[in-house]
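Have a look at the structure below, then the notes.
Here the complex is missing a single protein chain, while all its other protein chains stay put.
Order of writing sets the chain letters: A, B and C. Residues in each chain are counted from 1.
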Amino acid sequence: MNLKLKALTKSLWVYHLCVGGSCNNCDIEILDLLTPRFDIERFGMMLVGSVKHADAILVTGSLTLKSLERVKTVYEQAAKPCVVIAIGACACGQGIFANGPNTPNPVDSVLPIDIYIPGCPPKPEAMILGIVKLIGKLTGKK
Amino acid sequence: MANKIIPIGPYHPLQEEPEFFRLHVDGETVVDIDIEIGYNHRMIEKIAESKSYDQVTFLVERICGICSTSHPFAYTNAIDDLLGVTPPERALYIRTIVGELERIHSHLLWLGLAGHFLGYNTVWMWAWRYREPVLDIFERITGNRNHYAMFKPGGVRRDFYEEDFPWIKKTLKSLIPKFDMFKGAVMDDPIIRARTEGIGVLTRQDVYDYSVVGPTARASGVGIDVRKDEPYAAYDKVEWKVITADGGGVFAKAVVRILELYESTNIILQCLDNMPKGDIELNIKDMPVGEGIGRHEAPRGEVFHYIMSDGGNSPVRHKIRAPSFMNIASNKKAVIGHTISDATIILAAVDPCYCCTERTAVVDYKTGKKVMDGQDLVRLSQEKTERMRR
Amino acid sequence: MKHLFNFLIFPGFLFTATVGLVASWIDRKVTARVQWRVGPPWYQPFIDLVKLSIKEITVPKDASKPVFFMAPLIGLSAVILSSTFLWLANIELGVSGFTGDLIVILYLLTIPSIMLILGASASGNPLAAVGASREIKLLLAYELPFVFALMVPIIKSNGLLKLQDLIIFQAANGAFVSNISGFLAMIVAIFCMQAKLGLVPFDMAEAETEIMAGVYIEYSGMLLAILKLTKIMAMVALPLFLSTAFWGGFSILKYVALLVIIILMRNTNPRVRIDQALRFFWKKMTFVAVIAVLLAILGM
Partner (left out) sequence: MRRTEIIENIKVRCGKDLLELNDRSEKRVYVTIKKEILPKIARYLFNDVRARFVIASGVDIRKAIEILYHFSMDEIGLIVSLRVILDKSNLEIESLTSIMKCASWIEREIHELLGVNFKGHPDLKHLLLKDDWPEGNYPLRRDS
């Protein structure tokens, strides 16, 4: 496995993108990942401030009408290779707000999503498992 | 700064759904404040009309991630009021325990964030570290860290097992010394006291004018608490007292929340001790025509649910009012006259959903040009702590 | 050829970079330990840089391309130059260095900050502009006391401007830190070093929760790797510079001591507001530095 892939998987910088229509529980669970008990910095992952630094975009919330175009522009700015992770039932399949008038289209109709982490909210362990699977997918061995 | 307009991009590392405060500032002091909400409006009331009564409990649970059992609590109270029934004893006790456990985890979460806004990141890490045992208790008795899906019209969905009680009691008792540490950290730390005392004060008259609820009102000496005024679930079978403080400032609100931690623990321990046997739900055949009002004292204040049913399978109308709806409006009075660096902690004192304070923006009163954004305010308040400490 | 070797391999680029990587790993590990977290593995900084180098470089549409690309490179070369001089001064006695190289190094150490400002304002992003303006203010704030503090060794060694002579002088009659004026100057220099490295009490230029990674916001890929590398190598060069100017030459122990001071300051206090930093440096630090200079003149 060449050095490039190894480097990418060993230091995955994460950017949190909340597309509106979320009950901020997944976002609290993402912040839980930084706290002492689940500390993801030991895997080399860091929450970064700008989408240009990010390798992985954590998408939470079911897309509201208002934030549709902004999500596209943010995604285009991310430096490739970039991975999109959908966190929580709302991002994976619009969850409980599916037939709401304000959240018509699911997230994966706008962004190419690589890993779906279901759960409402997904447990921090589930998120870490999701990222382990993502690394498995990137490095080719299942 | 050059006359660049600073875009407040909605995508920011720490924020969740955005409410939006725009402070009109004259130099350092805040002169006026615009409050805009609705960025995250999911039209839950519209969706509720298309769901059956039982499904609405799951929808209503996902209104707010932090107090995710308050809304089902009030909703099921409303249905019980509509039907005129009261769930069995054991279900009432289980409901009280879940409600109080959530108050602990929500207050600890707020404590961590207040520490973060004042510049004490270690307080943030510690508060959220001691919140984990509470989430473990939740995971053990309800199966999930939040969104517990415990409530059902006419009772509770899952039963507690006797052999869990000793473990829950041990974990809760282990938290009490940690609460003492936080009480010490907040009450005796001269810098936090200096930073939060006397700012963002709401007088008793303000509490009436803005009809604020929860710790925001209790911090100004107004002892309104739905658990005492209209006892529901097992709150009248357990003796506890309503915490009020006078002063009405941010410090009083912090004190009220910390003392409520102790009160909630002692309620839970009492409920665990004298939990009666028996079944945990009534089966409800059909919903009569009529309307029902249900209330619950959520960590942030009184949650109010109103249901109107025409005998059909889903509610005709389901009005939901979160406590922050009233508390956020009261910021208009609390923030005016204070400096910008205090603005963040005043807005956070109402414990609105986490992101409101991140979205504050400061517009220069004369030029109307955006001068600082939410994050500057967080830093300003952190510096003020720094100045105080020196 | 030997100089090329010095610049690129031994005391220059590679050596300083590895020492810097280890130093930044220690920094991240200690910060995590303070917050009861486990902290990253030992190779983390190195892997971060390798990963960044393979990422795509995105250039904003309305950025001025040449400045945007050149800024990080010039910043890096300045740091390489200064660290090579410092190492050579410490290792090969009597050969390298020229009179006045103290001043040259002082200049070289300000170039990375200036390049950061240029790069940020070239990127056309208003948030980066906010970061750049804060960096300029910070630069103005700490340069004044820094220069005053550096006058102390010159006065005490009555006019030696060559690094090596300074080391020899200090070896002969005791490091400058030993007496009061040298000690005060050292404290001022440490604060200025904290600001120059952009670490927490004074990192408003790149404050993450405020202006979303401030000056670095538009950089990505290799350019970001270079910028991060510059910062890491400055973490080696600056303590080195301080220990040669005030503490009589370099030793592992002195370097670790300075590193510990930096990390402690970073973990114990919140960020400082920009106008407050100005007041702090111009009033307090300059005052202390002037006293140090006066004491030095009186020969204390």
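By definition in this document, contacts are C-beta pairs under 8 Å (C-beta built on N, C-alpha and C of every residue); 3 or more make two chains touch, one makes a residue touch a chain.
Model, not experiment: these values are computed from the prediction.
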item	value
From B:Ile79, B:Met150 or B:Ile224, residue that would touch the chain that is not displayed	B:Ile224
On chain B, residues whose C-beta touches the chain left out of the figure	37-38, 41, 43, 45-46, 81, 84, 208-211, 213, 224, 229-231, 291, 293, 295, 302, 304, 306, 308, 316-317, 319, 321, 325-326, 329
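Note that in this section only the chains that are shown with their structure count from here on.
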item	value
Chain centre separation (chain A, chain B; CA means) in Å	27
Euclidean distance of C-alpha centroids - chain B vs chain C, Å	45
Of all residues in chain B, the ones touching two or more other chains	9, 12-14, 125, 129
Residue numbers of chain A (touch at least two other chains)	36, 48-49
Residue ranges of chain C touching chain A (in the complex, touch as defined)	28, 32, 35-41, 43-44, 47-48, 50-51, 54-58, 208-209, 212-213, 216-221, 224
Chain B-facing residues of chain A, complex	15-18, 20-29, 31-32, 35-37, 47-49, 51, 60-62, 64, 66-67, 70, 74, 95-97, 99-103, 120-121, 123
Chain B-touching residues of chain C, taken from the complex the two chains share	34-37, 126-127, 129-130, 133, 201, 204, 207-212, 269-273, 276
